[in-house]
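Omission of a single protein chain aside, the complex is shown with its protein chains in their original locations.
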Amino acid sequence: MLNLVIYFPLLAAAAIWLGCRERGTLARSLTLAVICLETLILFGLAMGGNTLSLDAEWIADYGIHYHLQLDGLGLALSVLSGGLAVVAMLVGWERIDRWQAFGPLLLATLSGMVGLFAAYDLILFYVFWELMLIPMYFMLAMWGDPDSRRSATQFMLVTVTASLLMLVAIILLFIAHGVQTGIYTFDYGILKQTPLIGNTLLSKLILAGLLLGFGVKVPVFPLHFWAPLAYRKGDPSVIIMLSGAMANAGVYGLLRFTMPLMPEVTAAFAPWGMAIGAIGTLYGAAQAIRQEDLRGVIAWSSISHMNIAILALFAWQAQALHGMALQLLAHGLSVAGLFAIAALLLDRKRDGVYANVGGLYAQMPKLGMCFLFFVVATVGMPGLANFAGEALILAGAISRSILWGSVGAVTILLSVIYGVKVYGKVMLGPVNPRVPTELWDLNSREKAALTVLIIAILVIGLMPQLMIETVHLPTAELLAVNIDSLFGGVHAID
Amino acid sequence: MTDALVTLPMMHHLLWLIPCAPLLGALLIIALDGLPTRAYGVIANLAVLVSALCVALLWLSGSWDMPVQTAYEWMHIDNWLLDVGFRVDRFTLVMASVSAWVGLLIHLFSTQYMRHDFGERRYFAYLNLFVGGMLLFITADNLILLYAGWEIMGLCSYALVSHYYTKDENVYAGRKAFVTTRIGDTALAIGIFLCFMQFQSLNLESIFQAAPQAPTGMIAAICILFMLGAFAKSAQFPLHVWLPDAMAGPSTVSALIHAATMITAGVYLIARTHVLFDLVPDVRWWVALVGAFTALYASVSAIGQNDIKRILAYSTISQIGYMFAALGVGGYSLALFHLAVHACFKALMFMSSGVIIEIYHHDHDIRNMGGLHKQQKFLSFAYLAGSLALAALPLVTASFYSKDAIIAATYTADHGAFLAGLGLLGALLTGVYSMRMYFMVFTGKARSEIHDYKMTWAMKLPLGILALGSLCLGFIQLPDSWSFGPHLLLPWLEPVLTSVALPEGHAGEMLELLGAAAAVIGILIAWPLTKAEVRSGRGVGNIGFLNKALYIDDLAKVLVIRPFLALCAVLGSVIDGLLLNGVLVAGVRRLMLNAAEVVSRGQGALVSRYVLLMVLGLMLIIGYLTVQL
Amino acid sequence: MMLWHFVFWLSCAVAVVCSASLLFVRKPMHGAVYLTTAMCALALAFYLLGAPFIAMMQLILYVGAIMVLFVFVIMLSPLQETFPLQLQDRSLWPGLILLILMLLELGALLFGGLQVDPTTPQIIDSKAVGELLFGHYKLAVEAISTLLLAALVGVMYFARHLQRHQERKLPEQQEAK
């Protein structure tokens, strides 16, 4: 079953690529069918609530296992990825050309993501990580604004560099663990049993490598420089996947591979990590306020929200970690909603630059309401998904460090500034004379895409307990790494 | 008191309907597409009616001692035990009644007032959501749910203030309202998280029980944060700047914001968490100071306004200031009393002002009005009732009983004379501006064309009820020092909200007299003032200092907003522009290019050079072998 | 034995001298002739070393196939220019100097410290070679044969290119006329 959910999209991608050379519409329908099926299967598994696992020797000489384990957290994130892929397809239905190429790439990325969330071996994780990234480059470069090539190349260079650093860190970890215990293995299950002891230079290097490798993807505050450009220039459908689903992989990696594998050094870093998360959150929000176009605002808001997750991660505390899981889902949904709005505006030949929009609500009230809904979700309105995540994160973070938790909480204020500003500039105000008068409101396909997101956001927001229970087991397992004893340093810097 | 007129044990299970009926109403209005426009108004009215009836049932059944209902578990992680739960006590019940019933009247009024207006469906959805948010806020039994209601109100204020969204300034006003109150929300949120950190619980009851054992510093921090939250929501100095601008929305929205919901939420918040505030009287004193100062400041500003709605806005700020003054000296029930009274006359005045503005063809300037009394008798009397209540005319209006008690109560606090002085001065000015407004609008000759406006029963009924309330609500609680008359409210609230000791004997009588005198003098000043203004065409409204409300708003723009935006810009250009993209990205790029150039020149596609290098390599290898062997 | 030494070293000398003359000849055709001579001389040397099979192969493959190819190409190539040696080209010197240095090192390496017993050459006939070839090295033989096949395909591909080029050229020339 596990192999099926991982490789089904990949095989389908190959089949579609080979089978639909010239038939774009067929490829589009098939891709949608495959993604829907995959998402439904994943959703069914998630509802089942069991942890799937599979363990086999792979490359015995180096202790590399073919070890897969998909638990509640991984399943939730996988379902999110699948759902976002559906939304990305629906909002790009007419705009994206050459589906015979786009569909397989999307499927391959999806396959990589599901595999990554399931991988229980570091090398396997790395393989899926790359499988996820490389199709993304092509999607970024070949679709999107005319000048998206450059940003895509930058994305590729940065992420590849980062993932190489990550690979080096993984190998160093392998060696360090081997030296410490005598067991040379990449298997996460085994590594987890005997975490790396001590705050040595080597473990610091490993942590740095992992932080850089995963942090770029998140993107963590000073490593975010590639993101605004890529988010702004790429096709919104692609960006839905990139920002909504793929960014989660970075946080997921940090969650899995830092604290549990080397608690001491990570705990020593944790105050700094919280500081980075809090400052990054504010910085992202402050930059979002400055932007002059819709996609720029969304990009920065996404950066801001992902940094809250980093704040939670390094707080390493029950509420914060559960909140982080919720936040990943909520951020994925809400940012996907915003980018979907951007995509729909792009379908109507509006690029979202403030000078070219304004007063669109008069023509498109339904789109406006959906837009407002996503903005409101993004700013953390109680009852919607993001609030559940943010409240838990901030409560947890404040319990751990009053200073950084409070600094992070200022995002409550800043997010609303950019949120209502962008909504007002795009949708409200006097009708911009440059806006053509024959814009159509949502059609049924667009409604379907947005409704999926809205319902998901509402359900998670009103009944977060469902999600909390789904992710509770893995989170509790992670929290078994008790760092309270290691956490002396945090209060010291308050 | 506990004898129930109607026994309804089911009431405990219907608590959820109080906030949820309007919320569901809003949802229905959004979800149901294609109904005739009137139907949305009906749905909205019915939804609020349901919760108003629920509140009434609570009264009738006499179940005001802590019915608690837990709907479902919202989030539960370790000790973060968060239910969607509702709780009602005596104090909550009063507040919920005000919100629900005044809200209902405003809804009823809106069905006529907003007829053929623009975006009716949207308007009613938000209106319902607004009332729902407020009731959620009131009935919540834990801090997060309370915060949820609080935030929903913020959103609705944004949406409703910028209801006429085609004008940039309206959109800006909505944004300003949302953002400014959000400053307070942030403080409140941090306060809530601190509460959680300290008490490991979010439930109000358990927090109140554990509070006395908590360290004072922490309680003080939490109280300060809550206080900031309340100040922003209730538009207290200096976070009041959003309220005058928020007049951009329809008048009924202003009525709702000022009377029944959002503005009063701050007062309710502090009263609700009074257990914490009682522990730190020093912090609480600051509440009183800010309240009293705001009361005076806003009255001064109100005098200088010409826009009828802005006058009302400043009057609200001022009246809420009195409530905060009461809260700050521990007179929670007094604040609640004044809140209820204020809700009546303020809703009345705002709704009437909406009609007035329609009549004068959307001109807000009172200098262009006048002479309306002859055309609209009913409106004139209703408005007069409201104005007199605002001015607190002794004996006959309700706010005489509520406001003067507050002024008297402030006298007992530290530096009480100063606080009471601020309050008395404010009361004097209140009389001036409130009656100036009435005289300018209704008396004299018409200074511009008066349109016909026919008020139907759906408009007259709410106005009538509210006018009656403005005049008579005070009779349920005559001053303590009076041996006769009913004393219903404060003793009844005593179990929940401790009342404050009023000054005894001489000082008390003095204050009472002074308060009454201030109101009367204010009203008396207003008449000649208005006469002079009408005659000369120039009056207090032309004093720029007053008209701009002491330039606080512009000051905020210069001191806060611009520096903040500049900071954002500087941070962005330094960190992203210079460091990351300038140094890092461009630097790496430069490095790579240079390296590529060097390497590229090195290879140059010259076969002979490759051979040369090969020979060199061979030579080195052989040389190595030679040395080794 | 004396005769063996004489003939062997003579053939070696011929090979070296003929190869060295490649450095100086002007016409490619002359170079090809010198190279053929050198290869024949080497074939003789192989024979004398006791490897008759390789000696024959040297004749068949090198002289019979490769050199014929060379000659074909020289004859087919359109430009019949001569290429004099240009020693005055400065860029040649570093290479030559390095080469001489390398030779010196080689000399030092070979005659410096190595002690190798002289042996008399024994004949290892084609049978032994064949057994080894199709026994131990059979995989390598397969690889080589694949390589040859690839070369064959490659050559055919390029040759078609050549043909098409000529065909394209012909009409142009006719038009020019």
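Residue numbering begins at 1 within each chain, and the chains themselves are lettered A, B and C in the order written.
Heads up, the rule we're going with is that contacts are C-beta pairs under 8 Å (C-beta built on N, C-alpha and C of every residue); 3 or more make two chains touch, one makes a residue touch a chain.
Please note the rule applied: contacts and distances are computed from a predicted model.
S.K.: The chain that is not shown, which UniProt protein name from "Sarcosine oxidase subunit beta family protein", "NADH-quinone oxidoreductase subunit K", "4Fe-4S ferredoxin" or "Long-chain-fatty-acid--CoA ligase FadD15" does it carry?
M.R.: UniProt lists the chain left out of the view as "NADH-quinone oxidoreductase subunit K".
S.K.: Would you list the chains present here that the left-out chain is in contact with?
M.R.: It touches the following shown chains in the full complex: B, C.
S.K.: Can you tell me which of B:488, B:593 or B:625 touches the chain that was removed from the display?
M.R.: Only one of B:488, B:593 or B:625 touches the chain omitted from view, namely B:593.
S.K.: Considering the entire assembly, which residues of subunit B contact the chain that has been omitted?
M.R.: 589, 592-593, 596-597, 600, 603-608, 611-612, 615
S.K.: Tell me where the left-out chain touches subunit C, residue by residue.
M.R.: So the residues of subunit C touching the missing chain come out as 8, 12, 15-16, 19-20, 22-23, 28, 31-32, 35, 38-39, 42, 45-46, 49-51, 53-54, 57-58, 61-62, 65-66, 69-70, 73-74, 76-79, 81, 83, 85, 87, 92, 95-96, 99, 102-103, 106-107, 110-111, 114, 116, 118-122, 124, 128-129, 131-133, 137, 140, 144, 147-148, 150-151, 154-155, 158-159, 161-162, 165.
Following the convention adopted for this analysis, only the chains that are shown with their structure count from here on.
S.K.: Looking only at C-beta pairs in contact, point me to the busier pair out of A-B and B-C.
M.R.: So, comparing the two chain pairs, more contacts are at A-B.
S.K.: Can you work out the whole-Å distance between the CA centroids of subunit A and subunit C?
M.R.: 63
S.K.: Could you put a whole-Å number on the gap between the CA centroids of subunit A and subunit B?
M.R.: One centre to the other, that is 36 Å.
S.K.: Let me have the rounded angstrom distance from the C-alpha centre of subunit B over to the C-alpha centre of subunit C, please.
M.R.: Result: the chain centres lie 97 Å from each other.
S.K.: Could you say which residues in subunit A touch two or more other chains, in rising order?
M.R.: Not one residue of subunit A touches more than one other chain, so the list is empty.
S.K.: Quick check on subunit B: which residues sit in contact with 2+ other chains?
M.R.: Counting only residues that touch two or more other chains, subunit B contributes none.
S.K.: Quick one: in the complex, what on subunit B touches subunit A?
M.R.: So the residues of subunit B in touch with subunit A come to 30, 72-78, 80, 122, 144-145, 147-149, 151-152, 155, 158-159, 162, 165-168, 171-172, 174-175, 178-179, 182-183, 185-186, 189-190, 192-194, 196-197, 565, 567-569, 571-572, 575-576, 580-581, 584-585.
S.K.: Contact residues on subunit C for subunit B in the complex?
M.R.: Those in contact with subunit B are residues 91, 94-95, 98-99, 101-102, 105-106, 108-109, 112-114.
S.K.: If we count contacts the way the header does, which residues on subunit B are in touch with subunit C in the complex?
M.R.: Residue list for subunit B touching subunit C: 608, 611-612, 615-616, 618-619, 622-623, 625-626, 629.
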